[in-house]
Structure formats: structure tokens, C-alpha cells
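Just one protein chain is left out here, and the rest sit where they should.
On to subunit A.
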Amino acid sequence: MLSFRFVMPLDLGAKGSCQIGGNVATNAGGLRLIRYGSLHGNVLGLEVVLANGDVLDMLGTLRKDNTGYDLKHLFIGSEGSLGIITKVSILTPPKLSSVNIAFLACQDYLSCQKLLLEAKRSLGEILSAFEFMDSVAMDVVLNNLDGVRNPLAPTAHNFYVLIETTGTEESYDKEKLEKFLVGSMESGLISDGVLAQDINQASAFWRLREGVPESLQRAGAVYKYDLSLPVEKMYDLVVEMRARLGESVKVVGYGHLGDGNLHLNISAPKYDDAILAQIEPFVYEWTSNHRGSISAEHGVGLMKANKIFYSKSPEAVRYTGKIINPC
């Protein structure tokens, strides 16, 4: 596809091993949702094999088709419960040549939020990624991965934000990004930052953010929560969990700030039911109370299937049952 100069509309940490059918079945989100939207918008058609062996051909390439119910949406994110996706027709955006990345430091979470709003306004259509990680996440990465360095060393900052822009004119985009960054620095939203000068530096910045899950894996036992929350409330949960769990564990907050998606990870020396009891169901109740989702992009699977009521009303779940099993 690259030789025709198009790209896939999604990019995620598991890119090295995941497969497209699985991505669609789990409605994978990833790093560029803020720019290209979710798979619900980008998948044009599917071919699905149902449990009884019937092959359902919904493989279209049309942008618009309002004839009847748009069945493919049921299968996108169905996690294999309704059928197996065997073919996918996907809308691919053109590959744009000008990519710029900045790695920034913010004093507090409020600045991160304001920065997001400002980025959406100032960068507009060229914004292609907005990720954040807290200082605990940065420490975990620096301590567990080889060949990484903190671009904003030696000062330790509280929050790090990665902003990426993708557009057509290198000089125009760079100027726009620099103007936004300089303005944010002058207004105190950013306390420091670096701008990647070549592709190597850009990859180094991404390595820091994409390396968080891998680092946590290497650091020991990890309890992972993928939550959607109102942006202004997102980090409050991290702070509360820290207070609740104490010094014995590391509570790490990072994720797709641009989408309101927090990856809350608790890193412990080893798995311990006592720790789990302190985390669940508190984390789900908290999320539910703020009308958030207990699984923003990872899905529920078997492990969290019964947790669905934290984010979906019983009526909604009952109605789903009726549609899928009308008898």
C-alpha cells in the first residue's frame, strides 16, 4: 500500500504482530484515532463467516450506502462473538509527506488539558496524534528499556505530551507547529519541549510513548485498565489510586489524551490478591460514576464480560440480546 502512497488509518502498539481481522473484530483504536477516526468510520465492508457456516457478504467499497441497517457495525468490535471476519474493505487516507513531532513537558494535568484544546484550535487539520504519559511512566521506560533517553533531561517533569502533525507542506506545517509551541510556552502551558529534527529523533520520541507497556511488562506484575473518561476527570483517578494503594506499587497513567482514553496501569513486584482487591471494583465504580467506559478500546472479552454493566445500562444489554437472538 505504501508503494501507492496510502496508509492504514490506524496505528497501534501491537502493529508488529496484530492482524487486520482481529483489529476490526476488536474495533482497535490506537495512536491516530484523533486524526482518522475509529474503524467504524473507516471500514467500508466486511465478509463474515457465521457460526453455522453461512458466509455473509457485506464487502462493499462504497462510501455511502443507506440501504437498510448497516450490519457491518455489529461485527466491528464484536470480538468474534457473532462471526469470524474473513475479508475487510478499508478506506485508506493518502500518505502525506510532512510529519512533525514535538515532545513536551507540562507542570500539571490541567496544562495538558488546556494544551489539547489549544492544539485542536491552532493545529487544526494537521494534528495527527496527542498522547500523554506521567513522570512515573517515564521512569518505568527509562529504567526498563535499552537505548532510550529522556529528551528533556536532566529536569524531571510531571507530565509529558507527545504531539504529532501530518500534512502536505513541510515548511508550512513546521511554522504552524512552532508558532503553537512558542505561544504555549509563553503562556506557561508548556514548561519545556523539543522538536524532532529528523526521522530518527521522531522514532526516539515514539519509542518512549510506545515503550510504556513493554517496560511495565519487564518491571514485574502489572494490572492494566483501559478507561474512557471525561478529559478533565481522567487524571483524578490516577491520583486517587495512588493514595489508595500506597507506596508498595507504582501507579502509572498514560494514554490517548486526545481521545479521553486513559491507560491506568498498576505495577507491583508480583501479583497479589490483596492489591487486586484494593483496585477492583473501586476502579470500575469510579469510572461508572463518571459515566466513563471500563474498556475504551481493548474490549471486554471473557475476563471483563460481566463488568459491562458498569458502562452499559441493563436495558441496552437486554435489547442487544433481543436483536442477536430474536427467538
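The rule is simple: a residue touches a chain if its C-beta (ideal position, glycine included) is under 8 Å from a C-beta of that chain, and two chains touch if they have at least 3 such contacts; residues count from 1.
By definition in this document, contacts and distances are computed from a predicted model.
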item	value
Identity of the absent chain, which is to be given by its UniProt protein name, from "Electron transfer flavoprotein subunit beta, mitochondrial", "Necdin-like 2", "Regulator of G-protein signaling 11" or "NADH-ubiquinone oxidoreductase chain 4"	"Electron transfer flavoprotein subunit beta, mitochondrial"
Hidden partner chain, touching residue among A:P9, A:G83 or A:P151	A:P151
Identified contact with the non-displayed chain, of A:E178, A:E232 or A:E285	A:E178
Which of A:L123, A:V141, A:I190 or A:I294 contacts the chain that the document leaves out	A:I190
Residue of A:S203, A:S248 or A:T320 touching the missing chain in the full complex	A:S203
Absent-chain interface as seen on subunit A, which is shown	97-99, 103-104, 149, 151-152, 170-171, 178, 181-182, 185, 190, 192-201, 203
